[in-house]
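Report on the structure given below.
One protein chain is absent from this view; the other protein chains keep their places.
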Amino acid sequence: MKKLFPFSQSKIEEARDSSARIVDSLIPFIEARSTASVERAILRLLGVDKATPQGQPWANVIVEKLLEKDLLGDGVAYWVGQALLEKDAPVPQLAEAVVAGRRELGNEVSPKAAEVQEALTPHIRQAVQSLESRSREREAMLKRLGEGPSPLLYVIVATGNIHEDIVQAKSAVMLGADCIAVIRSTGQSLMDYVPHGSTTEGYGGTYATQENFRLMRQAMDEAGEEAGRYVRLVNYSSGLCMPEIAAIGALERLDMMLNDSMYGILFRDINMQRTFVDQYFSRMILAFSDMFINTGEDNYLTTADAYEQSHTVIASQLINEQFALRAGMKPARIGLGHAFEMNPDIEDGLLWEIAQAELVRQIFPQCPIKYMPPTKYMTGNIFKGHLLNAMFNMTSILTGQSIHLVGILTEALHTPFMHDRYLALENARYIFNSARHLRDEIVVNPSGRMVKRAEEVLDSTVELLREIRQTGLMKAIEKGAFAEISRNMVGGKGLEGVFVKTSRYLNPFVAAFSRTEASLA
Amino acid sequence: MKKLFPFSQSKIEEARDSSARIVDSLIPFIEARSTASVERAILRLLGVDKATPQGQPWANVIVEKLLEKDLLGDGVAYWVGQALLEKDAPVPQLAEAVVAGRRELGNEVSPKAAEVQEALTPHIRQAVQSLESRSREREAMLKRLGEGPSPLLYVIVATGNIHEDIVQAKSAVMLGADCIAVIRSTGQSLMDYVPHGSTTEGYGGTYATQENFRLMRQAMDEAGEEAGRYVRLVNYSSGLCMPEIAAIGALERLDMMLNDSMYGILFRDINMQRTFVDQYFSRMILAFSDMFINTGEDNYLTTADAYEQSHTVIASQLINEQFALRAGMKPARIGLGHAFEMNPDIEDGLLWEIAQAELVRQIFPQCPIKYMPPTKYMTGNIFKGHLLNAMFNMTSILTGQSIHLVGILTEALHTPFMHDRYLALENARYIFNSARHLRDEIVVNPSGRMVKRAEEVLDSTVELLREIRQTGLMKAIEKGAFAEISRNMVGGKGLEGVFVKTSRYLNPFVAAFSRTEASLA
Amino acid sequence: MRAGLKSVKPYGDTMGDGAVQLSFTLPLDDVDQAREGGRLLALKMGLENPRVVFAKRLGREFVFLVVYGASKHSLDVSSLQVSKLDVVLMSHEEIREFVRSRIGRKIRVMGACLGTDAHTVGIDAVLSMKGYAGHKGLESYPDFEVSNLGAQVAPADLVEKARQSCPDALLISQVVTQKDIHRATLSRFLDYLDASGERSKYVLIAGGPGLTHPLAKELGYDAGFGAGTVPEQVASYIVQELARRKGK
Partner (left out) sequence: MRAGLKSVKPYGDTMGDGAVQLSFTLPLDDVDQAREGGRLLALKMGLENPRVVFAKRLGREFVFLVVYGASKHSLDVSSLQVSKLDVVLMSHEEIREFVRSRIGRKIRVMGACLGTDAHTVGIDAVLSMKGYAGHKGLESYPDFEVSNLGAQVAPADLVEKARQSCPDALLISQVVTQKDIHRATLSRFLDYLDASGERSKYVLIAGGPGLTHPLAKELGYDAGFGAGTVPEQVASYIVQELARRKGK
């Protein structure tokens, strides 16, 4: 990869090294715990995808039953294994019976771990195979259809109604979109269950449900065939149901997930223990399913000042990277987020944006960077907004970003109308094409303003990570190291869903994923 | 001046040398001739600014009378001098009497050149002084008020009604405009007289009249005081009345004139002899009055393809430069025109625009380059149009242009509405500010696509000028060397107004301008 | 050039020309049909000589149009009522003076992003020390005691929290407006308050980029604040309203 800036690699190494230690020191804590959502994800991977007539997902019913009996510490897999030992059956069938009260979980049939494992094995294998077949499908389609030139054009749909979303998404694909993200309804991230079925009533977005995923996947496969390129589908493995949504997304062949090791903590006040544990397993699922993650550092800049807080973005990216690597993700799937959010009135603001974008690019040469458009300084002046997006597009192509979230001129007004998205895609496509090889053409003045700025940001990052390494990540978050937000270890939502694993705790997917990967490698 | 591209100066020198020879070989032809419009300009400089009740300017009436008598070959100044010898009076008073038929021109009172000269001298001196006082006024105001940062933001008003124009222009100044050009009504360029008085009925623009100039000057002086910067006023010394409009513009303290040595020939089918003679004297007036010219090479690209014909733009700029130097203009006043007119669908189109703009900048380091916005590929999609303008703005600040004609999103639809101009100024101001020092920050890859492209254009320019030097400029125009348009030496409009000077022909301003300049220097 | 205030029309470049730009998408497949449809729609909207200057297919059944035309409607602005909040804008200093002289005690305000809304930047802009656009928020006012409950506070919880600490004013932020969720949430909250008969205990203030004072009034709030609000405006209103209520 071409580099526009000259940098001492050693500073980058120091920063990365700090992040590795920060993350490493949390892993034992994480590995000692599981959560309600992790357990539900296990059930969903095993095919438990239905809900009660009242809309309560079977996965939730079952996990709650175990919780009530105080048996969740062993893991849902342990008790499913026991039930299968008692009487083998497809897991969904077992689940139905449990939900209906016809069978019960929690009867210990055998105390031997090996036997429980064995009872589970064919079911796990089947689950793993169905995930694998989804990856293979994707691979084949990508090979056959190909994809758009880099950066990929990523747009959102967010009508609240999955059927309208499909109409909007099809139009977007025809107009050049490569990735379609279905934004979730406000509030979903704090729901401790995944709604069921197709939905038509969301606000600011559409509920993430397995059926909605399926409908959109089907529509986008059709649209992709027509357009002659594979359309990537994006959703949110984020909030209180991180691992579950990773699971259903993997099952429905989604391609990317918004997934961040700290976003929920900072921006949704989700308990940090919960998030750290959830993100770990969710990323294992995503890694195994060859999916991309997109981290959420862009959000820092919607509350804090982009010029002042640039270094926190990079520090967080480094931490996200380490968490992802620990969960088995390949760098090529770690889409680190950042954003074009500086005040458009700053003199030379574009220079600082270029400096930041290039810095990110150079620190993570193997990661596909997800670049987010201006949102904070967008206003009702849609014409001006269109220009902010143009400069964002320009910066993106100049600095070689990979996943380009197309900025929409009506950002400050409403979730995008169909023609807003058209104009936005036209904007990006015009500028990308017109400046296609600009990056090859220029070299940056090594003693200029941009390099100086990037160096300052890098220095502050090194400094910040050094501090965090000393205090530890949880304490650092308590102290407000990120986004000027401070969160407490036992505060926030969802702590009640975190538990310490017993010694016989079982999550056979962890082993299955790494075994299969190893056998594939 | 910083240079982005490495260039062999020798090619540039060869091109410039060719142009000098091309122009030099036309000077004797030009100096042997005068035109009706040159003669009317002389009268206007002498204060003859009224019109008959039917709207026929006195200047025209008088020149026609001499023409009828076949006495124009001596120059109007010669016969005015004779009349003054007979009976001295302010020239306007004399003119009134002539127009009214109370006095006649054409009576030879003295055959001695020196006596005629002497009779004219106080009147010429007065005229020259009033021009000088206008320049001094400008200088003082510029010193007191200052002007905007480079590039100057140049916008047009074109309502057809001078009073509406003033309203629009005032708004533009408040929103950041530095230069206001009052576009002329369609058709004025082919009128062989300058209309009289304030006007409210133009199409696609407002008539250039001395009174309209005065009204707008006054309004812009007021607006400039309020905004705290000097506002430059622009009009067209172009068409069949080049020298006359230069004269009235100078008298009303306009600051810039569209003025091109070949535009009228090519784009208005004005006879080439007429244009070459007219442009020469018009530029003498402008040079003396310390005014800028803006040449019209941008027009080539509205008919011909910008990628294919880039070299004709540069060849024409070099010729325009030489003509201007011959007329006594300083390089710092020669605003050479070019434009951002490539097809926005070309891959890397922006690179070619940057290459061209930088090439122009480096060939004419002392000239204030007038950079024209996209027009040809503007459509009813005003949102897309706004983006073309954004990339134009970006290119302008990156390549250090000086006079920036602000592109307007509704270019394809109508002459600008007030808010169109606002949005356009906002566009330019945002991008200029945000990328203020981008030029300092980058270096261009010397073996890259942009430099290669610029070199090709320069090579073609050298080649083209070499050919023109061989054939001569008039023949080259006949052969369609510029804008794919061919014009004949005796074709086009206005040839009837060209005449060969007699041996006693007199235009005392030519001498007065150079004398005064010399005495000032 | 000036038009009378009795018949004001949009202005492009000639007084009275009525120049208006429109854009919208029609759910039609055929571009020519959509162009004609766009023209007719513009006529229905009262535009004369509408020109469809751009048309682009966005998908199988949609065409985007840009239209220009001359509005024949005119406004009588001489009688136009701009429904503004009845409040005198005071400075930080003046507010302090006002509270000390007219109210004589600390003022307690409670803020929240109601319902599922998690956009805290707006309410923080009004309440926090840091404030907005250089204007410090209510926390910086010595006579204000601020409690900011942050994001996603359920209506019932807010009623309860308010009951516990009895603030003078409740400041509610609503940023998401899709499908009028802000209206629904704001109304629901008042229903809860009414149910417990407590509506009149507080000065009820709603804010957010989609809010206006008239809209807030319509929904049953005492005041509404929209985009670009600065803390002084809110503080001025609160203290003046409290003085007014006290005076009664």
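Labels for the chains are A, B and C, by order of writing; each one numbers its residues from 1.
Operating definition for what follows: a contact is a pair of C-beta atoms (placed from the backbone, for glycine too) under 8 Å apart; a residue touches a chain by one contact, two chains touch by 3 or more.
Note that the coordinates shown come from a computational prediction; the quantities given were computed from them, not determined experimentally.
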Touch partners, limited to displayed chains, of the chain removed from view: A, B, C
Hidden-chain contact residue, picked from the options B:Y422, B:F482, B:F499 or B:F513: B:Y422
Residue of A:N381, A:N445 or A:S486 in touch with the missing chain, whole complex considered: A:N381
Hidden partner chain, residues of chain A it touches: 158-159, 161, 163-164, 167-168, 379-383, 412-418
Chain B residues touching the omitted chain (full complex): 158, 160, 167, 170-171, 174-175, 185-187, 190, 203-204, 267-269, 302-303, 379-380, 412, 414-415, 417-419, 422
Contact set of chain C toward the excluded chain (per top definition): 2-3, 8-12, 15, 19-28, 30, 32-33, 35-37, 40-41, 44-47, 51, 61-62, 71, 73, 75, 77, 80-84, 210
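The working rule: only the chains that are shown with their structure count from here on.
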B-C or A-C, whichever has more C-beta pairs in contact: A-C
Inter-centroid spacing, chain B versus chain A (mean Cα positions, whole Å): 60
Inter-chain centre distance, chain A versus chain C - centres from mean C-alpha coordinates, in Å: 34
Shared-contact residues (touching 2 or more other chains) in chain C: 56
